[in-house]
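Shown here: the complex without one of its protein chains, the others still in place.
Presenting chain A:
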Amino acid sequence: MFTIQHYVQPETLEEAYQFLTAKRNNVILGGCAFLKMSKKKIGTAIDLSKLQLDFIHDKGDVIEIGAMATFRSLEVNPYLNQYFNGIIPKSIKSILGVQFRNVVTIGGTVYSRYGFSDLITALLALDVDIELYHGGIMPLETFLKNGSSKDILVKVILHKNNRIASYQMMRNSVADYPILNVAVSKKGDDWKIVIGARPRRAEIAVKASEYLTNNEVNETMIKQATNIAMEELDFGTNMRGQKTYRQAIAVPLVKRGIMEVLK
């Protein structure tokens, strides 16, 4: 289990940032549900509870979600159930129980860029930016690819548009991580296919998405797009599933996602 030498609850983001950058082993606390499994020796644990970052605001053209918003608050939020076919609540409602989702935070998950994350896959299929305290606003896709130097995730910004979205996943049980997850979305003719838990971090299948965008979508094209996605993304093996098994289940999950979006 991890150990914590000092524990602080800063009053401002600047104060939190100063604590974070003061020493290499200083860490921002999210919900701690995953962090507790680690053996980290944390110098100063920085709890953001006092910064009122647990908000979900509909700001007209965007929905802003504070880093400390819990999965449960995302799950029951009326805006998030209303937009994008409710892909965000759908992606997280199968993660363990209510009491677990009351602990886990969006900031902890997104900043950690967990490969197994259900939420990151769903977010990546939408038009999402993140705001880092020091690094500013950037697309989620860029952050997932490049990470950042030590920083604080302040909020996740969802651009409200008419994107239709679908989330598909395979897991052995609710108490387990997904073996694979897929999110598909469409805005006008613009398609996005995202595959996560491969077990690597979720990525957009760019070529497959472009293929769908540039062709009339029918059964043959869906099959072809799925093949392209299989070729351009890396699949791997871990204790939950082999590479070949993941590749096999990706085919129907992508197809289901596309079909659901077309409905």
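In this text, a contact is a pair of C-beta atoms (placed from the backbone, for glycine too) under 8 Å apart; a residue touches a chain by one contact, two chains touch by 3 or more; residues count from 1.
The rule is simple: contacts and distances are computed from a predicted model.
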Task: Listed names "D-galactarate dehydratase", "Phosphoribosylformylglycinamidine synthase subunit PurS", "Carbon-monoxide dehydrogenase small subunit" or "PadR family transcriptional regulator", with the criterion being the UniProt name of the chain not displayed - done: "Carbon-monoxide dehydrogenase small subunit"
Task: Which residue of A:Ala22, A:Met37 or A:Leu262 touches the chain not shown here - done: A:Met37
Task: Per the touch definition above, residue among A:Asn25, A:Ser49, A:Gln82 or A:Thr142 touching the missing chain - done: A:Ser49
Open item on the list: If I consider the whole complex, including the chain that's not displayed, which of A:Ala22, A:Ile137 or A:Ala175 touches that chain?
Closed with: A:Ala175
Task: Touching residues (missing chain, whole complex) on chain A - done: 1-7, 9, 29, 31-33, 36-37, 42, 45, 47, 49, 72, 93, 96-100, 102-103, 174-175
